[in-house]
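First the structure, in the form of structure tokens, and then the observations on it.
Only one protein chain is missing; all other protein chains are in place.
And now, subunit A:
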Amino acid sequence: MEAFTQHIGTAAPLRRSNVDTDQIIPAVYLKRVTRTGFEDGLFAAWRNDPSFVLNQPEYDGVSVLVAGPDFGTGSSREHAVWALLDYGFRVVVSSRFGDIFRGNSGKAGLLAALVEQDVVEQLWTTIESDPGTKVTVDLENKTISAGDVSAPFEIDDYTRYRLLNGLDDVGITLSHADEITAYEATRPSFKPATLPAKA
């Protein structure tokens, strides 16, 4: 995973709450077995609507999404994160995220920045008054700023550490393989195994 320290880019305001993962990418777009190419499914139901924010020419090339509360609730599909990344987003800002979505973001390299709802409102106003406004997201200092708005955001320390260093989780865990083996030796014999199969 690429290290993430600071990101500067323009932003799109998504003035909706409860944008669940089915709206981020509907199930029919989850059939690919590859890791890329999911941008075609991003917000699929809204992409044909000329009034949808991402269809406005002033929001071409945005890389920060400022969304309403409860963004990414619902399904565990990491494809939602991949679709946002494939479209070009590096940061999503909201006052509340679905848990699994936020976890998946941290794994895949999308920064999910948690802020107070009034910060979201201020960012919306700032962006809408000038869509060219550059938004700076500083992971080192956990701050987001745009125009006159400057605010801290929350992210758990461990995800921040991993993003800053671009670390591979599996690699970290495998460095503790001895501890996993030691734990396995203590598992009770009544715990079930899938193999051999019993019917």
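Throughout what follows, a residue touches a chain if its C-beta (ideal position, glycine included) is under 8 Å from a C-beta of that chain, and two chains touch if they have at least 3 such contacts; residues count from 1.
Simple rule for what comes next: contacts and distances are computed from a predicted model.
As stated in its UniProt record, the chain not included in the shown complex is "3-isopropylmalate dehydratase large subunit", which appears among "Paraquat-inducible protein B", "Fatty acid--CoA ligase family protein", "ABC transporter permease" or "3-isopropylmalate dehydratase large subunit".
Of the listed residues A:N18, A:N55 or A:S145, the one in contact with the hidden chain in the full complex is A:N18. Although one chain is not displayed, its contacts with subunit A can still be listed: residues 16-18, 20, 22-23, 26-28, 30-35, 44-45, 68-70, 73-79, 81, 96, 98-100, 103-104, 107-108, 156-158, 169-170, 172-174, 176-177, 179-180, 183-184, 187-195, 197-199.
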